[in-house]
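Before I ask anything, here is the structure I am working with.
A single protein chain has been omitted from the complex, and every remaining protein chain is retained in its original position.
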Amino acid sequence: MTLWGGRFSGKLDPAAWTLNASLGIDQRLAAQDVRGSLAWAGALEKAGVLTPEESVQIRQGLLAVAGELGSGAFTFQESDEDIHTAVERRLGEIIGPLAGKLHTGRSRNDQVATDFRLWLMDSFPGLDGAITGLQGALLQRAEGDLDVLMPGYTHLQRAQPVLLSHWWLSHFWPLSRDRERLHDLAGRTSVLPLGVGALAGTTFWVDRHALARELGFARPAPNSIDAVSDRDFAAEFLFWAALAGVHLSRLAEGVILFSSAEFGFFELSDTYATGSSLMPQKKNPDVFELARGKAGSLLGSLTGLMATLKGLPSAYDKDLQGDKEPVFSAFDTLIALLPVLAGAIRTLTIHPERMRRSIDPAMLATDLADYLVKKGIPFRQAHELAGKVVQRAAVESKALDTLPLEEYQAICPAFAADVYAVLDPQRSVSRRIAYGGTAPEAVVAQIKEAHENLVLFSPPN
Amino acid sequence: MTLWGGRFSGKLDPAAWTLNASLGIDQRLAAQDVRGSLAWAGALEKAGVLTPEESVQIRQGLLAVAGELGSGAFTFQESDEDIHTAVERRLGEIIGPLAGKLHTGRSRNDQVATDFRLWLMDSFPGLDGAITGLQGALLQRAEGDLDVLMPGYTHLQRAQPVLLSHWWLSHFWPLSRDRERLHDLAGRTSVLPLGVGALAGTTFWVDRHALARELGFARPAPNSIDAVSDRDFAAEFLFWAALAGVHLSRLAEGVILFSSAEFGFFELSDTYATGSSLMPQKKNPDVFELARGKAGSLLGSLTGLMATLKGLPSAYDKDLQGDKEPVFSAFDTLIALLPVLAGAIRTLTIHPERMRRSIDPAMLATDLADYLVKKGIPFRQAHELAGKVVQRAAVESKALDTLPLEEYQAICPAFAADVYAVLDPQRSVSRRIAYGGTAPEAVVAQIKEAHENLVLFSPPN
Amino acid sequence: MTLWGGRFSGKLDPAAWTLNASLGIDQRLAAQDVRGSLAWAGALEKAGVLTPEESVQIRQGLLAVAGELGSGAFTFQESDEDIHTAVERRLGEIIGPLAGKLHTGRSRNDQVATDFRLWLMDSFPGLDGAITGLQGALLQRAEGDLDVLMPGYTHLQRAQPVLLSHWWLSHFWPLSRDRERLHDLAGRTSVLPLGVGALAGTTFWVDRHALARELGFARPAPNSIDAVSDRDFAAEFLFWAALAGVHLSRLAEGVILFSSAEFGFFELSDTYATGSSLMPQKKNPDVFELARGKAGSLLGSLTGLMATLKGLPSAYDKDLQGDKEPVFSAFDTLIALLPVLAGAIRTLTIHPERMRRSIDPAMLATDLADYLVKKGIPFRQAHELAGKVVQRAAVESKALDTLPLEEYQAICPAFAADVYAVLDPQRSVSRRIAYGGTAPEAVVAQIKEAHENLVLFSPPN
Partner (left out) sequence: MTLWGGRFSGKLDPAAWTLNASLGIDQRLAAQDVRGSLAWAGALEKAGVLTPEESVQIRQGLLAVAGELGSGAFTFQESDEDIHTAVERRLGEIIGPLAGKLHTGRSRNDQVATDFRLWLMDSFPGLDGAITGLQGALLQRAEGDLDVLMPGYTHLQRAQPVLLSHWWLSHFWPLSRDRERLHDLAGRTSVLPLGVGALAGTTFWVDRHALARELGFARPAPNSIDAVSDRDFAAEFLFWAALAGVHLSRLAEGVILFSSAEFGFFELSDTYATGSSLMPQKKNPDVFELARGKAGSLLGSLTGLMATLKGLPSAYDKDLQGDKEPVFSAFDTLIALLPVLAGAIRTLTIHPERMRRSIDPAMLATDLADYLVKKGIPFRQAHELAGKVVQRAAVESKALDTLPLEEYQAICPAFAADVYAVLDPQRSVSRRIAYGGTAPEAVVAQIKEAHENLVLFSPPN
């Protein structure tokens, strides 16, 4: 059954039918399609198109269809072109020809845009929760690992000591931005297309503001042509997902590095690591590698939809049929990935002594420069002098804290015996107390702020 | 001059130097770099690192540098690795060794992130204004072309008549969403990295909240590691630009189509069209084609930066040096494109009679179905009957409004003489009065809403 | 069952298992996996790892597994991590513990790379055939529409008359380049990874050249580390598919334009067009719109895999698990799309009179300039004079061929009465006889060259 055969004399070529049919993808919109139709029946009743009795009958029929869909009793047929057709077909089987009144004043163009937005709106709380779950795991680690010192890196070179806690939190905030972005895009998704027909509006008197309220939308779309062709919300969602993917990839890259034998900072729990079919000793961080890899696919989904949208004039074109698959796929990816990453992070074992041992005294060279600054030497010069100390220590194969004072003083007379006190990583960390720094008290304050942030955004919808 | 030579015995290979130097790109941050340094000098003074006199001297020196940069008197040198180095080098030439105190407690990592955010924040009002300018042009057309009927299209097939005014507005609202998104991302850009050093925070007591206020940021970044490596704002800006590009491309595609001889709806002003070096009769919509093409490049810039970010662990890596070029390029593209499109739209001539003539009576088939619905026939059946009328008219090479009544009644007895009254495009349009529809009164209301929307967002910053 | 449990004390978290398991995707490699194992059993026999009897037993077992897979009798189990595990598990059920010898000296790293390449190699002839099928449809049209004149466009503006035949052929050659590229990438795909173990090579004496020959590969991979991590062939395939998608999109865009009421050049057969659920008169070129849209997804698949690959060091990482889905999806897209497009093109009706009527005499302005050139006037001046004629004709609302001779001569005295003979589209076309031009004789030669080109590349493999 198609909803459009009237003027056609031939029948669609079977291969073209297969290409054209979207049921395999859009049946995921079944619940939203029924919900939209329930509201539409109400609107048609208010518009005088349906009698109250007809409206009741249609709504009861739709509920029966919903029941079948929910229980799995619904049987899709080869000839169902899409989910809209399938639902209307089944409604007709249940309530008879009256079903044919439901599509009055409506087009699949406004219908599918409505279903799709509803589906996304339904998906936001789960996504928000999954991100919050990962944030919770990071925060729990930050609280637990507060006294652990580790090397901080830039350019993958040891740079300055930081608290492990601080490192965990550096992955908390990007996710917080993701939640903020999700909140923003949820607002922009909450715009109702229904009631604009194919592109020009409807000739029946429909109160679209009431319809929006009933379906949980913030407001109706203000222009019918835009309403049927606007997929900004899908593009924005895919960007959102791709950027969240980037954050997960960067977190994963860190965990993978730190779980290598060479770093040796982390050890994954057996429940979140896999082995090798050839090498019995291997313990692989597969779930983090998958996170890193899937960030690539998420970026691909974004690019793909944007390229498709770019190629269209305004109003509805069939190219838009490809909008749902990447969105569903991005949702599935993140909703599967986030809890696993949270679990893996919660359960990993850390090796504080390995981290501590990796703090090369040369990492305190900046503190050495700051020491000289506090003795009145301009930083630029202090930086150069500290560099010379590092070089000298390297030449003599000594660590900064075992280099004799004379050597220090040969480089700069301002060095005094108190210089060795500077060369303590714990103290170095403790000195970084300005807001956002890695000093324990700053990190404790940061943890508090993170907790407040977690409840800042009410879940969308 | 480099800011880091201390421990190095060799000199950088010249080709590596060229590859590494970023001055060619980042000198665009000059004004922001000086502004950040002025604020930093103040912070160092409050922190007791600089005496008030030193602070004044440094600030005066920086203002002198700013003056040279502004007037074009500043001479960059081959040996300036980047804009930060160039400014500090010149400051040293002006005020002597005291310049070496300015970089105390600061790293180029937090400095460049601050400069870059400041630059973007500076760019938002101009971008917002340029979009508003194009919206104004569309709105002016919508007001001027209110009585013009045209065919509305879906699948590039004539679908239903709409007002040209309504079509112009269908391109207004996507830009309005762009402005909303710009507003949101402006908020997320307004987070200050300065004062977090290379990655761990600074050992000098710096009030980063005060620093944020002084530089016009909403708040300081809460985590130093994240602060130096977060480029979400750049990625979000590029997505913003790419989606705006998609909107311009879709608008352009419409104008190009309507300016073709076959459609013949629009004619570009000579001041916005170009000719052919071979074909003297040509009048080409180059500026719209360029808009369409540049949307591709904007998408490429987004993809490129996201792919780069995806490949990094947290904290600063040199890969991030590639973050500025795509952002500058996206800004330049849009800031050049938007006013030209606005001008071209303001000045184009429309051919209302061509549009009117293109309204095929078959475009009223939906109205025919609605007519039957109002006679009590379920829509699904009405749709099929209307389809048969269309087919019959086609077979007899007649238009719907010249097909004899008997033919109508042979298809469905519910057709009566009043059916011909339905087949008037003007009436068809007028019936679509529900919110968002194409009826003149709905469009007038929409224009009013558009005007309100234009002033809804105060320009960012 | 996993192939790697030995050293693990815990069990994989169920959600992590689901994320990690790839059977849903890679079971498509079943036939290739068995084929690779059959050859591997042979190699192990030659290497003395298996006795001839064991080898026979294993091979018979594998054939039984293949039979079950082929007939659909094979039952996958929840605990099958991937296709390799499933096949080995079932082999063990059939032949007992001897199955445990098959994985000797082999890793899933070289196994999956081999399976994947085999699968692609198997897919090439079908893809090549599907493209050739579309080329055949274009060529058939070119032969049939040889006497049809149409306007040629640049910038979507009428430019110069061309033969419709020539336009069809303009879409033949890009596909010919696609076939050439497919041929090239087939050669680069035909490199055998099997026999390199996890990354370092195998300790058993395996003749990888013989193994390559047996499995139909051109040669074995020369470096074991590269062999397990090289996915260039997949990236190159996705680029190939994306560029083929661009070609289909450009063809589709042309057909969509020409099928619009405004152009009116083409009418799709009912067997390849669809209708509207709201507008009974619509006939939509859905299959071409889908082609255009899917080109976006194909580009996304390319981008996604490239971004994933970019983020890896050499050797195998689990991120590579995401390599197959985009490749399968690209294959499915093209193999479904190409025959439908071929069918739609074969069956569409053309309206030669509409095309002829759309040839505006101004399109011969270049011929007018060429006319003056042949009278000795430099082209640049001739071009300007022809432009003035066009402008004058427009001012007087005349066509070029009805503008009086005096008007011509007022612009340039070199114009004579023979100028009107130039203004005939048929002649204009006929004058373009140089190789590659649109003159009928040149197009006939082009058709001949196209036929030769069709058989130029033997199908890959």
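In order of appearance the chains are A, B and C, and numbering begins at 1 in each one.
Just so we're on the same page, a residue touches a chain if its C-beta (ideal position, glycine included) is under 8 Å from a C-beta of that chain, and two chains touch if they have at least 3 such contacts.
This is a predicted model, so every value here is computed, not measured.
Check C:Asp13, C:Asp80 or C:Asp370 against the missing chain and you find that the one touching it is C:Asp370.
Considering C:Ala41, C:Ala113 or C:Leu199, the position touching the chain not shown turns out to be C:Leu199 (whole complex). Within the set B:Gly96, B:Gly187, B:Gly293 or B:Pro404, the residue that contacts the chain not displayed is B:Gly293.
Contact residues of chain C toward the unshown chain are 3-7, 9, 49, 88, 97-105, 109, 152-156, 159-162, 166-167, 169-174, 177, 180-181, 184, 188, 195-209, 220-230, 232, 235-236, 239, 242-243, 245-246, 249-251, 253-254, 257, 292, 295-296, 299, 302-303, 306-307, 309-318, 366-367, 370, 373, 378-381, 383-388, 390-391, 394, 428-429, 431-439, 442, 446, 449-450.
The missing chain lies against chain A, touching residues 151, 153-160, 256-257, 259-264, 275-286, 289, 303, 306-307, 310-311, 358, 360, 362-363, 365-366, 368-369, 383-384, 386-387, 389-390. With the whole complex as reference, residues 2-13, 15-16, 18-20, 84, 103, 106-109, 197-198, 249, 253, 269-287, 289-290, 292-311, 317-322, 325-326, 336-337, 339-340, 343-344 of chain B touch the missing chain.
Quick note on the criterion: only the chains that are shown with their structure count from here on.
Interface residue usage between chain A and chain B, two copies of one sequence, is largely shared: over half of the residue numbers at the contact are used by both copies. One finds 32 Å separating the Cα centroids of chain A and chain C.
Chain contacts: chain C has residues 275-286, 289, 303, 306-307, 310-311 touching two or more partner chains.
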